[in-house]
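Inspection log for the structure reproduced underneath, given as structure tokens.
The complex appears here without one of its protein chains, the remainder shown in place.
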Amino acid sequence: MATTSIAPEYAIDIKPDQIRQDLLRPIFQTSRRFYVLVFFLVAIGLPGIFLYANQMSEGMGVAGITRPIFWGIYIANFVFWIGISHAGTLISAILRLVNATWRRPVTRCAEAITVFALAIGAQYPIIHLGRSWLFFWLMPYPSERGIWPNFRSPLCWDFFAISTYLTGSTAFLLLPIIPDWAVVRDRASGFRKRIYTILALGWRGTPREWHRLEVAMRIMAVAILPVAISVHTIVSWDFAMAPVPMWHSTVFGPYFVAGAIFSGIAALIVAMGILRKALHLEEYLKPSHFSNLGKLLLVMSLLWVYFIFAERLTVWYGNQPAEMAAFWSIQRGRFAGLFWTMVSCNFLIPFPILAIKKLRTITGTMIASSTVVVGMWLERFLIVVPPLEHKYLPYEWGTYHPSVTEIGIAIGTLCGMILLYVLFAKLVPIISIWELKGGQHKKPFAEQALSAASRSGVHLDSTLPSTNS
Amino acid sequence: MNAIYGLFPDTNSARRALAALREESSRLRIKPGAIVLMSSEPLEEEGFGWEKQRTYMPWLTPLGALLGGAAGYALAAFTQRVYPLPTGGMPLIAMYPSGIIMYELTMFGAIFTTIVTLLISARLPFYGKRLYDPEVTNGKILVGVADPDRECSGEIGQHLQSEGAEQVREFSSE
Amino acid sequence: MNNAQNEKTPGSSEGKEKTSADRFHRDWLVVSIAVVGLAVAATMWVSAARGMLEGQDSSPAAGAPAVSTPEQVPAVFTTARRSFFSAVQEYFGVQGTPVQPVQFNHSIHIKNGLQCAGCHSGVTQGPDAGIPSVSFCMACHQAIATDKPEIKKLTVYAVKGREPPWQPVFWFYPEVHVRFRHAPHIRNGIACEQCHGDLSKETVAVRSKELTMNFCLTCHKANAVSVDCVTCHY
Amino acid sequence: MKRRTFLKLSAVGGAGAALAGCGHQAEQLIRFIPDETLIPGVATWKSGVCAQCSAGCGMQVRVMQGDAEVFRDGQFGVVKMGLAKKLAGNPDHPVSRGKLCVRGEAGLQVTFNPDRIKHPLKRTGLRGAGQFTQISWDEAVQELLAHLQPLAAPQAAVSLAFLTRPLGGQRGVLVERFLSGFDGARLVPFELFDDAVLRTANRRSFGYEQLPTFDLAHCSYVISFGADFLGTWNSPVAQSVGYGTLRQNRSGIRGKFVQVEPRMSQTGANADEWVAAHPGTEGLLALGIAHVLLKEHFGHAEATGSAGMQIDGWREGLPEYSPEAIAWKTGVAPETTTRLAHEIAAQSPALAVVGGAPLAHTNGMFTALAVNALNALLDSVGKPGGLQFTPRPPLSTSGSAQDISEEGKVDSIRTLAQQILSGQRPIELLLLYEANPVFATPPGWQVREALEKVPFIASFGTFIDETSRLADLILPDHSSLESWIDAAPESGAAEAVISVAPPAMRPLHDTRALPDLLLDLARRLGGRTRQALPWKSYEEMLQAALAPLAHHPGSVSAKDSDEFWKKVQEQGGWWSTDASLVPKAKAPADSSRPMKNQEPQFAGPAAEYPFYFLPYASQPFFDGRHANLPWMQEMPEVLSTGMWGTWVEINARTAATLQIEQGDLLEVASPNGKVRAPALLSPGIAPDVIAMPAGQGHEDYGRYASGRGANPIKILAPQVEPTTGSLAWAGTRVNITKVGKGELVLLTGGPTEWGAEKVTR
Partner (left out) sequence: MAHRWAMVIDLDRCTGCETCMAACHAENNIATVDAKQAARGRAMHWIHVERYWEGEFPNVRARFQPVLCQQCDAAPCEPVCPTYAAYHNEDGLNAQVYNRCIGTRYCANACPYTARYFNWWNPVWDKPLQLQLNPDVSVREAGIMEKCTFCNQRIVATEIQAKAENREVQDGEVKPACVQSCPTTAMVFGDLDDPNSQVSRLARSMRATTLLSELGTNPKVIYLERESSHGND
């Protein structure tokens, strides 16, 4: 029986059969609620496509951006979504590396956020192009003219970073799904069976397959971390490379990475909370998961406050006129309301909720995370817009008001993101079946893993007899 | 390919059956490497004592990374010489930005190699007909012998049965 | 103890799944086709709505000139593409084949000893080669070959006081922003046929060479002339 | 890989191939045979004369071949023709010296304006309803002739009036000669910002009824009283050219420039010192300076000739005008006045300029005479670095609008309106040419009412505006680029200049040049008119007029008259420094009565209307005539940066006291009316002054100007300067009320006083 002392709140003590039953339910049973939701999302999101088509046809003028605020909500959204995308892969990779067993129900829904947020976020640089249809000029491809993209441009780095990250995190998400697709394949019929047969790649579950998969996942976990960090650093360099007051800052790299992880965790908690209710996964996503992630969020919140303070303090001390114009417009000018809302959302509200253990419940963390998601969007907005409104020559200052098109496309992509996620949860077991099962009777095999596990209080349900050695 | 296999409800019986097949392999004229195991979860740690799995993946990945980095350098450096765009005295190949491209492509190389190595060495994807039983994903553990000697296949089946196989089935690719 | 599988064979539940599965993919097909269709429709509708304002995209009007009124002409000049389809055409660099109002025979004129610059007189002096006016043609053709059907057509134009609506054969979409100047090329001894092909072998001029940027660059590089972008693009 | 192949392969597949069949969009319009042979793509610079204001700058027109959509013989089609592409100053021309002003550069958009009248029009609806129908030129000319013929009869009881913008050059002569065939015909030149006061004052002071030319290039000290001479006043291009040299390019000398005005104009913004004297007291300040100069024996009162004698107390050293005595009226500290006087005394040559608002008060004549006297005291008249009067070239055809004024044939629009309304002088026919008094006169003058009473109005203008909307018949003129054009600049050059240019391009529309039309009418009318205008075409008339110049040494030397004429056309005119051309000053007409100080009169009691109201000639629109040019609408007025609208300029502190913020909609009310416009806070305006740019607020002036902004002229009191009868447009008081939120279109988006020091270096 149990060989390790286990905190009972992590225990997922469900029979494998039941696990399959529970986790495959959404795939095989489609509720009316699902159709309503999809219809709803499509209905709200579709105007976004119209607005984008209109924007391509008429010109960027339909957006609220203007001289000198050449970037607006589009780029704020881009940074925001790329930030959100740091939820999954980074967290799941870290947790995989330290072999925190409680990660098992969390990883897939986190990684899915990464992939979809990235896919959505990567659209924004294209949406915001004046001539979207020529976006492929950002890619290096051999043309007869021999002209390549400018590798000195941060936008070109973006292309490389995002495509690497998208490839990596997609693989990171998809590889462990293969065995689960095999499960679905074996239970499905008809058209769906054909689809899942293709998706399962002919997975059989031989020791060779399992071994290669596990080795690959360990390598990927190591490889994806620096990519994730580089992605958001490069996104921050989109700003820091331009000599715009308050953009041209060395702190932007780590500041953006911290912000990204911060918003990513928040988004993950929100997604988990919703999935838990919607798919009846109360037995799998337990309060302890929320509490653990809440602690992580708390740390990131403090880190965020540290960064924003450091950033602002240096600007304030530097006292350069051009920077101060943007600074004061944020601190007490046109953007003061947004700024203080952001500080409340990112720190003042979540901090007590997350710091006090009693409040760190599912509801508590959900509230804290929701405010953080809003706050982090505001942060992106405040990074993009006020400095552009106050560049060096005061004669050239301007004001920015988002237009219907920008808001519509933003809503459209939000709906798109949710839709993708809903479809994913519909088509793929949102919790990894084999990993969950594996976690149930896996014996800690290394001292390191054991200590990591006991530190995080992992319950190792060793109902199996020990090895036969 | 033909095969005979048993479906075991738990790891204990599967382990026993495996041990038995291995013990009797010469007698039952089981070719080396013909014993097949399939499960719905990784069983490496479950003491199956299965043949040690080895892969070059940890070596191929850095190699892929190196290749990626080299490709990054090539892209950043050589492409800009292809079209000699006047830069008005600015460097044609900028050091730090090229570093970023190289870094990203290094990581891309690593990830890409890992995925490709995984797929190739795990022989995926494979859509043809080969030994498999859907019961595996229902939690059964499949232990069997590929291309058994026709004379011994009955005996193998009995062995599997006796070690606790719920069902013993035969597979034929024809 | 092992979590032994007291496996239920999925009997009754399987049947349910089957029906729901059928509904599943039928509905999904409908939804996805609808989404894609709407997206395409959106793009086309938006572009077409503008296209309609600015006149139909119709086939070239060849032959006798029709009476036209100001109402046919849009009241504004804009760089916007005329329609969704013309935008797509331009995107893919499709230029189509021009249909000339009069089947002008280049080879006969060249055989009779006429020089290119004799008619396309702008070529040595300015950016554009130019097409001579019908009155220029009539200077000879009042007397020469007046019985030929094409010359008769030409005469009809001249009598009516109209120019034949010659269609450009070598041209660029405005989007490529090329400012090509003929005169410097001629001054530097670039023969006409180097870009326009051997017109002594053509009757009605055809686009025998694709004037891509690569075409220009190859020559510019070979002759060590500027390959600076703003030499041509401004 | 070929350019798009990458995408074709990867993304869209065969979609491109499917579309390959569709041909290129053909030109659907028929093509006319061109009238001229031009080398395609090659630009030629032809000479031209700028017609955007009356300065008469010579210019060059860049002409290139292009496809124009035209209407010919009942068909709409395309023709290849030479088209004006760019205007630039004529480098040889003594007035423009290769430069133009912002309004001149926009002259192209007059020719290519979509709102131009393209055919002769006949009124169909009620008068003023703006409903016209297209008629042929034959019909139009017949109709006009039918109205002209009765009036041409000797001793006709009724007569006609010709309401026009001030016409310089031979156009003016032609019109005068045309009118000479009609008994009692009146020429009514109208311009909002006319300089009649200064011309009259110059005649009284110096004997030249002419605007002065300033030799800024050689000047060391300029004090300007309200004259926006770098922007809108007199000959801004010539003055700007001189100003450039005043400031730089003379080793060791940088002329100082002081501007006296209550609202900082574009010119004032360039001054080294800006003095905000109270409106209407500029003359006092000039005499205050003169007082100091006389007291300190800088100059001799006697030496100033008639100019000094115009001022009461001049000989006595202007005892009433000591800096202390005038300080409370002008609002200028006595020390400042004294200092300015000392500076002027120290730097020779010095020059005083007066123009614009100071002359548009009821005491404008006094102000002008005072500044003239100061100039005379500074001995700047006729000297290098001073002011000069441009000699008039001796043409064979006599006269200009000014010259015949003495014969009493010229009326002001105010007089005309009064006479029509009172029935004193029956005007049967009004000919109208590019003057818009309905827009640019105060309602108190009742111009619209008067014009509505005229039985028949024929307009020759190029645009429908508030005045030509009242016309019964419109016979549109060519644009200035399409017709023979000439000008005899009144000022701007120290030498005699005549600008002449042939048409730069063929007409775009079915229009006829006014001079040729008048010659045609004269020919058909016969009689006296025919005798007065014997020429077949305007070109012939110009050639005849300029013929005597061939005998003078000048810019053109030619063997015979044909060559002379050809060279004049190529060069864009004729000019000469021949000293024999300099005219003698006329004897000052009424120098007998020296003028005493006059206080400016303002309409509206100060208690009720606390602010002086200052409409000003706007940088892009001048008096409103350029408001239909989109370039000008989008040209930010440089000080306010305002575009596409009107605004009310108010001192920032005053606004703060009244709790008015930038962009608040203000109602500006005078005793004579109200207008609404958004507030524009400015530090460059006196606290008791409210200023508004003129030029916007058109009811009907094409698509770009109609219904845009507000017209400040419409609230002016019908004040006049008594000696000339000119509108005293600066003589009204107003009050302001905040009535809501207005829309202000500014180019700048920020507070531009911020860190100015830092950003400029």
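Labels for the chains are A, B, C and D, by order of writing; each one numbers its residues from 1.
We adopt the following convention: a residue touches a chain if its C-beta (ideal position, glycine included) is under 8 Å from a C-beta of that chain, and two chains touch if they have at least 3 such contacts.
None of these values were measured; they are calculated from a predicted model.
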item: Full-complex contact with the absent chain, from D:I30, D:V49 or D:L100; value: D:L100
item: Chain not shown: contacting residue from D:T44, D:Q75 or D:Q109; value: D:Q109
item: Candidates A:E58, A:E214, A:E283 or A:E311 - the one touching the absent chain; value: A:E58
item: Touch residues of chain C, complete complex, unshown partner; value: 73-80, 127, 174-179, 181, 183-184, 187, 226, 228-231, 233-234
item: Touch list for chain A against the chain that is not drawn; value: 58-61, 65-68, 70-71, 125, 128-131, 134-135, 137-138, 147, 149-150, 152-156, 159, 238, 241-244, 388, 391-396, 398-399
item: Interface with the undisplayed chain - residues on chain D; value: 41, 43, 64, 66, 68-69, 83-89, 98-106, 108-109, 112-114, 230-231, 236-237, 240-241, 243-244, 247-248, 254-257, 264, 266-267, 269-270, 272-276, 343, 347, 508, 619-620, 630-636, 638-639, 641, 643-645, 651-653, 682-687, 703, 708, 743, 745, 747-749, 752-753, 756-757, 759-761
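The rule is simple: only the chains that are shown with their structure count from here on.
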item: Chain pair with more C-beta contacts, A-C versus C-D; value: C-D
item: Distance between the centres, which are taken as Cα means, of chain D and chain B, whole angstrom; value: 89
item: Approximate Å spacing (C-alpha centroids) for the pair chain A, chain C; value: 45
item: Inter-centroid spacing, chain C versus chain B (mean Cα positions, whole Å); value: 53
item: Shared-contact residues (touching 2 or more other chains) in chain A; value: 16-17, 144-146, 187, 441, 464
item: Sequence positions of chain D contacting 2 or more other chains; value: 2-3
item: Touching residues on chain A, where the partner in the complex is chain D; value: 68, 136, 141-145, 321, 325, 389-390, 392-399
item: Interfacial residue positions of chain A with respect to chain C in the complex; value: 15-17, 28-30, 35, 38, 42, 46, 49-50, 53-54, 56-58, 133, 144-146, 187-192, 440-441, 463-464
item: Residue numbers on chain C that touch chain A, as the complex places them; value: 1-3, 5-8, 10, 14, 17-18, 20-25, 27, 31, 35, 38-39, 42-43, 45-47, 50, 84, 91, 212-214, 217
